[in-house]
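Handing you a structure now.
Missing here: one protein chain of the complex. Every other protein chain is in place.
Our next item is subunit A:
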Amino acid sequence: MSETTAVSGRSAFVQQLEAKLGQKLVRIDEARGETTIGVLPENWLAVAAMLRDDADLHFEQLVDLCGVDYLSYGQSEWDTDDASWTGFSRGVEGEGPGRFAWANRPHPARIPHRFGVVVHLLSLRHNRRLRVRAHCSDDDLPGLPSLIGIWPSADWFEREAFDLYGIVFEGHPDLRRILTDYGFVGHPFRKDFPLIGNVEVRYDPEKKRVVYEPVTSVEPRVLVPRTIRDDSRYEQARAEAAAERKK
(Lines give C-alpha, C1' and ligand atoms only; values in the text may rest on other atoms or scores of the structure.)
Protein backbone atom coordinates (compact mmCIF):
# COMPACT_ATOMS: atom_id res chain seq x y z
CA MET A 1 0.00 0.00 0.00
CA SER A 2 2.79 2.48 0.66
CA GLU A 3 5.59 2.16 -1.84
CA THR A 4 6.81 5.71 -1.30
CA THR A 5 9.60 7.00 -3.45
CA ALA A 6 12.14 9.15 -1.70
CA VAL A 7 12.58 11.50 -4.66
CA SER A 8 9.35 13.45 -4.71
CA GLY A 9 7.73 12.32 -1.47
CA ARG A 10 4.74 11.06 -3.45
CA SER A 11 3.95 7.42 -3.70
CA ALA A 12 4.33 5.44 -6.89
CA PHE A 13 0.57 4.95 -6.91
CA VAL A 14 -0.09 8.69 -7.00
CA GLN A 15 2.40 9.14 -9.83
CA GLN A 16 0.73 6.30 -11.68
CA LEU A 17 -2.68 7.93 -11.28
CA GLU A 18 -1.32 11.25 -12.50
CA ALA A 19 0.23 9.63 -15.53
CA LYS A 20 -2.88 7.67 -16.45
CA LEU A 21 -5.58 10.23 -15.73
CA GLY A 22 -3.59 13.39 -16.40
CA GLN A 23 -5.87 16.29 -17.26
CA LYS A 24 -8.95 14.59 -15.89
CA LEU A 25 -7.76 15.03 -12.32
CA VAL A 26 -8.87 18.18 -10.57
CA ARG A 27 -6.96 17.38 -7.44
CA ILE A 28 -5.11 14.54 -5.89
CA ASP A 29 -3.91 14.22 -2.35
CA GLU A 30 -2.56 11.70 0.02
CA ALA A 31 -3.09 11.77 3.75
CA ARG A 32 -2.70 9.03 6.36
CA GLY A 33 -2.01 6.47 3.66
CA GLU A 34 -5.29 7.21 1.90
CA THR A 35 -5.43 8.60 -1.61
CA THR A 36 -8.21 10.91 -2.77
CA ILE A 37 -8.78 12.18 -6.27
CA GLY A 38 -11.24 14.78 -7.43
CA VAL A 39 -12.78 14.73 -10.89
CA LEU A 40 -15.23 16.90 -12.82
CA PRO A 41 -18.74 15.58 -13.42
CA GLU A 42 -18.16 15.41 -17.17
CA ASN A 43 -15.21 13.06 -16.65
CA TRP A 44 -16.97 10.96 -14.01
CA LEU A 45 -17.75 7.96 -16.22
CA ALA A 46 -14.54 8.01 -18.21
CA VAL A 47 -12.42 8.06 -15.05
CA ALA A 48 -14.50 5.30 -13.47
CA ALA A 49 -14.17 3.05 -16.50
CA MET A 50 -10.43 3.66 -16.61
CA LEU A 51 -10.05 2.90 -12.92
CA ARG A 52 -11.83 -0.40 -13.32
CA ASP A 53 -10.32 -1.60 -16.59
CA ASP A 54 -6.73 -0.45 -16.51
CA ALA A 55 -4.52 -3.40 -15.52
CA ASP A 56 -2.31 -1.28 -13.25
CA LEU A 57 -5.25 0.27 -11.43
CA HIS A 58 -7.84 -2.49 -11.63
CA PHE A 59 -10.37 -1.36 -9.04
CA GLU A 60 -12.81 -4.21 -9.46
CA GLN A 61 -14.97 -3.35 -6.48
CA LEU A 62 -17.00 -0.32 -5.63
CA VAL A 63 -17.06 -0.52 -1.87
CA ASP A 64 -19.12 2.52 -1.07
CA LEU A 65 -20.81 5.49 -2.66
CA CYS A 66 -22.34 8.30 -0.68
CA GLY A 67 -23.51 11.85 -0.98
CA VAL A 68 -22.10 14.68 1.09
CA ASP A 69 -23.70 18.09 1.64
CA TYR A 70 -20.93 20.62 2.19
CA LEU A 71 -23.28 23.39 3.28
CA SER A 72 -22.07 24.84 6.60
CA TYR A 73 -18.73 23.07 6.36
CA GLY A 74 -16.34 24.63 8.82
CA GLN A 75 -19.01 26.72 10.57
CA SER A 76 -18.71 26.98 14.30
CA GLU A 77 -21.52 27.75 16.73
CA TRP A 78 -19.23 28.73 19.55
CA ASP A 79 -16.79 31.32 18.38
CA THR A 80 -13.79 31.48 20.67
CA ASP A 81 -11.04 33.08 18.64
CA ASP A 82 -11.31 36.42 20.40
CA ALA A 83 -12.55 37.63 23.75
CA SER A 84 -16.31 37.71 23.63
CA TRP A 85 -18.89 39.84 25.40
CA THR A 86 -21.89 37.85 24.21
CA GLY A 87 -21.60 35.20 26.89
CA PHE A 88 -23.42 31.93 26.73
CA SER A 89 -25.93 33.06 24.10
CA ARG A 90 -23.33 32.61 21.38
CA GLY A 91 -23.71 28.88 22.00
CA VAL A 92 -27.42 28.81 21.31
CA GLU A 93 -27.62 30.86 18.15
CA GLY A 94 -26.42 28.42 15.58
CA GLU A 95 -28.06 27.29 12.39
CA GLY A 96 -27.35 23.58 12.65
CA PRO A 97 -29.97 21.00 11.65
CA GLY A 98 -30.93 20.42 15.28
CA ARG A 99 -32.06 23.99 15.86
CA PHE A 100 -35.10 24.51 13.67
CA ALA A 101 -38.36 22.88 12.65
CA TRP A 102 -39.51 22.26 9.10
CA ALA A 103 -41.75 25.33 8.98
CA ASN A 104 -39.03 27.83 9.89
CA ARG A 105 -36.01 26.23 8.32
CA PRO A 106 -33.39 28.80 7.40
CA HIS A 107 -32.19 29.52 3.92
CA PRO A 108 -28.56 30.20 4.67
CA ALA A 109 -25.99 31.64 2.35
CA ARG A 110 -25.48 29.26 -0.52
CA ILE A 111 -22.11 27.88 -1.29
CA PRO A 112 -21.15 26.89 -4.80
CA HIS A 113 -21.00 23.16 -5.56
CA ARG A 114 -22.63 22.23 -2.34
CA PHE A 115 -23.24 18.57 -3.11
CA GLY A 116 -20.52 16.04 -3.59
CA VAL A 117 -20.51 12.35 -4.30
CA VAL A 118 -17.75 10.26 -2.76
CA VAL A 119 -16.88 6.81 -4.01
CA HIS A 120 -14.61 4.31 -2.31
CA LEU A 121 -12.95 1.77 -4.55
CA LEU A 122 -11.02 -1.34 -3.72
CA SER A 123 -8.59 -3.23 -5.87
CA LEU A 124 -8.28 -6.80 -4.69
CA ARG A 125 -5.50 -7.50 -7.13
CA HIS A 126 -3.26 -4.68 -5.91
CA ASN A 127 -4.69 -4.54 -2.38
CA ARG A 128 -5.34 -0.81 -2.63
CA ARG A 129 -8.07 1.64 -1.88
CA LEU A 130 -8.96 4.87 -3.60
CA ARG A 131 -11.43 7.62 -2.89
CA VAL A 132 -12.95 9.52 -5.81
CA ARG A 133 -14.97 12.67 -5.40
CA ALA A 134 -16.98 14.84 -7.74
CA HIS A 135 -19.02 17.91 -6.96
CA CYS A 136 -22.33 18.29 -8.75
CA SER A 137 -22.35 21.38 -10.93
CA ASP A 138 -25.97 22.43 -10.34
CA ASP A 139 -27.10 23.00 -6.75
CA ASP A 140 -30.83 23.20 -7.49
CA LEU A 141 -30.91 19.90 -9.30
CA PRO A 142 -27.66 18.16 -8.42
CA GLY A 143 -26.82 15.33 -10.76
CA LEU A 144 -24.11 12.98 -11.92
CA PRO A 145 -23.98 10.14 -14.44
CA SER A 146 -24.77 6.78 -12.89
CA LEU A 147 -21.99 4.28 -12.27
CA ILE A 148 -24.34 1.34 -12.45
CA GLY A 149 -23.00 0.19 -15.83
CA ILE A 150 -19.49 -0.01 -14.44
CA TRP A 151 -20.12 -1.39 -10.97
CA PRO A 152 -23.57 -2.93 -10.43
CA SER A 153 -23.16 -2.42 -6.68
CA ALA A 154 -23.69 1.31 -7.28
CA ASP A 155 -27.41 0.52 -7.67
CA TRP A 156 -28.65 0.90 -4.11
CA PHE A 157 -25.94 3.34 -3.10
CA GLU A 158 -27.13 5.75 -5.76
CA ARG A 159 -30.73 5.25 -4.74
CA GLU A 160 -29.69 6.05 -1.19
CA ALA A 161 -27.81 9.19 -2.20
CA PHE A 162 -30.83 10.27 -4.24
CA ASP A 163 -33.17 9.61 -1.35
CA LEU A 164 -31.12 11.34 1.32
CA TYR A 165 -29.54 14.18 -0.67
CA GLY A 166 -31.63 14.51 -3.81
CA ILE A 167 -28.73 13.82 -6.13
CA VAL A 168 -30.07 12.55 -9.45
CA PHE A 169 -28.02 9.88 -11.17
CA GLU A 170 -28.61 10.03 -14.90
CA GLY A 171 -28.86 6.63 -16.48
CA HIS A 172 -29.94 4.82 -13.32
CA PRO A 173 -32.76 2.51 -14.43
CA ASP A 174 -34.72 2.54 -11.19
CA LEU A 175 -34.03 5.67 -9.17
CA ARG A 176 -36.61 5.36 -6.40
CA ARG A 177 -36.45 6.34 -2.77
CA ILE A 178 -35.03 3.54 -0.69
CA LEU A 179 -34.77 4.34 3.02
CA THR A 180 -37.48 6.89 3.67
CA ASP A 181 -41.22 6.31 3.81
CA TYR A 182 -43.44 5.85 0.77
CA GLY A 183 -44.46 9.32 -0.38
CA PHE A 184 -41.85 11.13 1.69
CA VAL A 185 -41.16 14.77 0.86
CA GLY A 186 -37.69 16.29 1.15
CA HIS A 187 -34.18 14.95 1.39
CA PRO A 188 -33.45 14.34 5.06
CA PHE A 189 -29.65 14.32 5.15
CA ARG A 190 -29.30 17.78 3.66
CA LYS A 191 -27.91 20.23 6.18
CA ASP A 192 -30.98 22.45 5.88
CA PHE A 193 -33.35 19.60 6.76
CA PRO A 194 -34.35 19.66 10.44
CA LEU A 195 -33.02 16.95 12.71
CA ILE A 196 -36.47 16.43 14.23
CA GLY A 197 -37.92 15.67 10.80
CA ASN A 198 -40.81 17.19 8.90
CA VAL A 199 -43.78 14.92 9.53
CA GLU A 200 -44.88 12.60 12.28
CA VAL A 201 -47.29 9.73 12.10
CA ARG A 202 -50.09 8.65 14.39
CA TYR A 203 -53.26 6.63 14.26
CA ASP A 204 -56.37 8.76 14.21
CA PRO A 205 -59.22 6.87 15.88
CA GLU A 206 -61.86 9.15 14.33
CA LYS A 207 -60.67 8.86 10.77
CA LYS A 208 -59.74 5.23 11.49
CA ARG A 209 -56.46 5.50 9.64
CA VAL A 210 -52.88 6.64 10.05
CA VAL A 211 -52.44 10.38 9.56
CA TYR A 212 -49.35 12.47 8.77
CA GLU A 213 -48.95 15.78 10.60
CA PRO A 214 -46.21 18.36 11.07
CA VAL A 215 -43.89 17.44 13.94
CA THR A 216 -45.15 18.73 17.27
CA SER A 217 -44.07 16.07 19.75
CA VAL A 218 -40.36 17.01 19.64
CA GLU A 219 -38.82 20.42 20.21
CA PRO A 220 -35.73 21.29 18.24
CA ARG A 221 -32.80 21.47 20.64
CA VAL A 222 -29.07 21.09 20.70
CA LEU A 223 -27.30 20.01 23.85
CA VAL A 224 -23.72 20.64 22.80
CA PRO A 225 -22.89 23.50 20.44
CA ARG A 226 -20.71 22.76 17.48
CA THR A 227 -17.22 24.03 18.28
CA ILE A 228 -14.13 24.19 16.14
CA ARG A 229 -10.90 24.38 18.06
CA ASP A 230 -7.58 25.03 16.44
CA ASP A 231 -5.30 22.70 18.24
CA SER A 232 -1.68 23.68 18.03
CA ARG A 233 -0.60 20.12 18.74
CA TYR A 234 -1.80 18.98 15.33
CA GLU A 235 0.07 21.77 13.63
CA GLN A 236 3.16 20.82 15.56
CA ALA A 237 2.71 17.19 14.60
CA ARG A 238 2.33 18.19 10.96
CA ALA A 239 5.47 20.31 11.09
CA GLU A 240 7.40 17.49 12.71
CA ALA A 241 6.20 15.02 10.10
CA ALA A 242 7.22 17.42 7.32
CA ALA A 243 10.65 17.87 8.88
CA GLU A 244 10.95 14.11 9.14
CA ARG A 245 10.17 13.76 5.44
CA LYS A 246 12.83 16.32 4.50
CA LYS A 247 15.54 14.27 6.19
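Quick note on the criterion: contacts are C-beta pairs under 8 Å (C-beta built on N, C-alpha and C of every residue); 3 or more make two chains touch, one makes a residue touch a chain; residues count from 1.
Quick note on the criterion: contacts and distances are computed from a predicted model.
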{"item": "Among \"1,2-phenylacetyl-CoA epoxidase subunit A\", \"NADH-quinone oxidoreductase subunit D\", \"Nitrogenase molybdenum-iron protein beta chain\" or \"ABC transporter ATP-binding protein\", UniProt-listed name of the chain not shown", "value": "\"NADH-quinone oxidoreductase subunit D\""}
{"item": "Contact with the hidden chain (one of A:11, A:43, A:137 or A:153)", "value": "A:153"}
{"item": "Which residue of A:63, A:101, A:168 or A:199 touches the chain not shown here", "value": "A:63"}
{"item": "Selected from A:53, A:138, A:181 or A:204 as touching the chain missing from the view", "value": "A:181"}
{"item": "Option from A:23, A:104 or A:127 whose C-beta touches the chain left out", "value": "A:127"}
{"item": "Positions on subunit A where the hidden chain makes contact", "value": "1, 31-32, 34, 36, 60-64, 66, 68-69, 73-74, 76, 96-98, 118, 120, 124, 127, 129, 131, 151-153, 155-157, 177-181, 188-189, 195, 222-224, 226-231, 233-234, 237"}
